[in-house]
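Presenting chain A:
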Amino acid sequence: MALIKWVRTFAVMLPVVLVAFSARGADTVKLGLIEPFSGPIAAVGRDTLEIFEFFANEVNQRGGVLGGRHIEIVPLDNAMNAEKTTQQLRKVIDDDIRFVSQGVGSNHALNIIKFLQRHNRRNPDQAILYLNHSAVTTSFTNELCSFWHFRFDANVDMKVAALVTQLGRDPSVQKLYMLNQNYAYGQAFQVAAQQMLAERAPGIELVGDELIVPFGKVLDFTPYIAKIKAAGADTVLTGNWGPDLVRFVKAASEANLDASFYTIYAGIPSSVAGIGAKDGIATRLKQVTEMHENDPLYDQQPAELLDTYDRWRQQTGKSIYSERMRWTIEFFAAALNKAGSDDPALVAAAMEGMTMEGPAGPLVMRGADHQIIFPMVISTMAEDLERPYIYEGDNYEVAFATDGWIMSDAIELPTTCEMKRP
Partner candidate 1 sequence: MNMLVGRLGPWIGGAIVLIALPYVFSSGFALTLMSQIGLLIVFALAYNMLLGQGGMLSFGHAVYFGLAGYFTIHYLNFIYEEEVPYIPVTLIPLLGGLVGLFFGILIGYVSTRRAGTTFAMISLGFGEMVTALTLVLVAIFNGEDGIQTDRVIGEELFGVTYGPNIEVYYLIAGWCLLCTLAMFLLTRTPFGRISNAVRDNAERVEFIGYSSQRIRWLAFSLSSFFAGIAGALHAVNIEHVGFEQVSVLQSGLVLFMVYIGGTGSFVGPIIGATLLYFLQSTLTGVTEAWVLYLGVMFVAVIMFFPGGLAGLITMHQPIWRVHSRLLAPLLIPYARFFAALVASVLGCIGLIEMLYFRSSRLSTETELIIFGIESDPFSAVPWVVFTGIAVAGGFAVRKTLPSAVSAWNTAIADARALPRG
Partner candidate 2 sequence: MNNALTLTGVRKSFGATEIIRGVDMEIRDGERHAIIGPNGAGKSTLYNLISGRFPPSAGGIRLYDTDITNKKAFEINRLGLTRSFQVTNIFARMSVLDNVRCGCLFALGHRYAWWKLVGRLRDLNDRTAVILKDIGLWGKRDLPAGLLSYADQRALELGIAVAGGANVILLDEPTAGMSHSEIEQAVSLIRRISEGKTLVIVEHDMGVVFDLADRISVLVYGEIIATGTPSEIRSSAAVQEAYLGTGAS
């Protein structure tokens, strides 16, 4: 037995480099955060971790949850590999962590939903609750919906609904060109947009509808720009993100394409850095988000919140981009307190139908499908704004300015979810 103990100790000690995190209380409510913290897109995962830790700390500073317990964020690296996600979920079970969050990569989200469905059915006493902060595949709150999954971001269809609604409002939009990535997400965007354009903006002519090979395989977008020009489009609607968005926008700017770009993900730090101010402004780059720092409503938010934002900017040298991650923490804390317990089933029940005040209207966690509903804002890249975009201390001297808000009633879509509750 001594040998076994020794082997075990060795196995635990082997990770020679230990990065310790401060403020680890004994009696905490643990929230496992499964994201890529190593590999090519580690930056995205690490940014998420920073936000989660910051806002968990804010909750803890305010007195914590359940009468003084702290929320502890446990980072779990999946290296953007589905098999590692599964492995980390098994670790979550081992360490008796009952709440997990994840958002980068809808494949991992799907993996977690399916895994927890199986696990919670087989082990109802050890159930685990999943708080999805960013994975947008619509089916997660439709046919794949699960009692153990809550989504704090709008799904693809909702985001498209917001974009298309804005397109319909904008009289300058006559001829629209769509370009999307040819994989599950891009195809979902395409189908949703086709359908909603017909319903909400029948006056707009769709002059092009294209799918490209995703994930940076297209190195030069010039041919697509030429096609867009040839089609006479004045507006581009794209769900692209990452290099597929950066190169697309840069190529358009270089060719002086005179068209506005309606996107979902233009404001992600790496995209802003990659596109740069000049090309972003030249293409009238637009994004749809839950909030942004230069909206007129920003200053009308509660003073404590504005203080928190200031601390964030000061401490991290980064703009506030993902409000939904703050919401995830706030809803989590509120649901724990409302349930008066850290039992995932009770917390889930408490979270259903829960509302909070948002900047332009209430944030509602719809009980029927666990999809959050909230007003969204469309904004365009511009210069000379009060709070320019900063990331890791670098000032990009550019930010987003509001075009208009799309209220919840225009975004809320019916669900096909048939929720099975335990």
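Just so we're on the same page, a residue touches a chain if its C-beta (ideal position, glycine included) is under 8 Å from a C-beta of that chain, and two chains touch if they have at least 3 such contacts; residues count from 1.
Selection rule: all candidates are chains of the complex that A comes from, given by their letters.
Because the structure is predicted, anything quoted here is derived from the model rather than measured.
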Problem - Touching partner of chain A in this complex, picked from 1 or 2 - result: 1
Problem - Residues of chain A touching candidate 1 in the complex - result: 4, 7-8, 11, 14-22, 37-39, 42-43, 46, 49-50, 53-54, 57, 75-77, 79-84, 86-87, 90-91, 93-94, 105-107, 110-111, 114-115, 118, 122, 137, 182-185, 187, 213-215, 217, 315-317
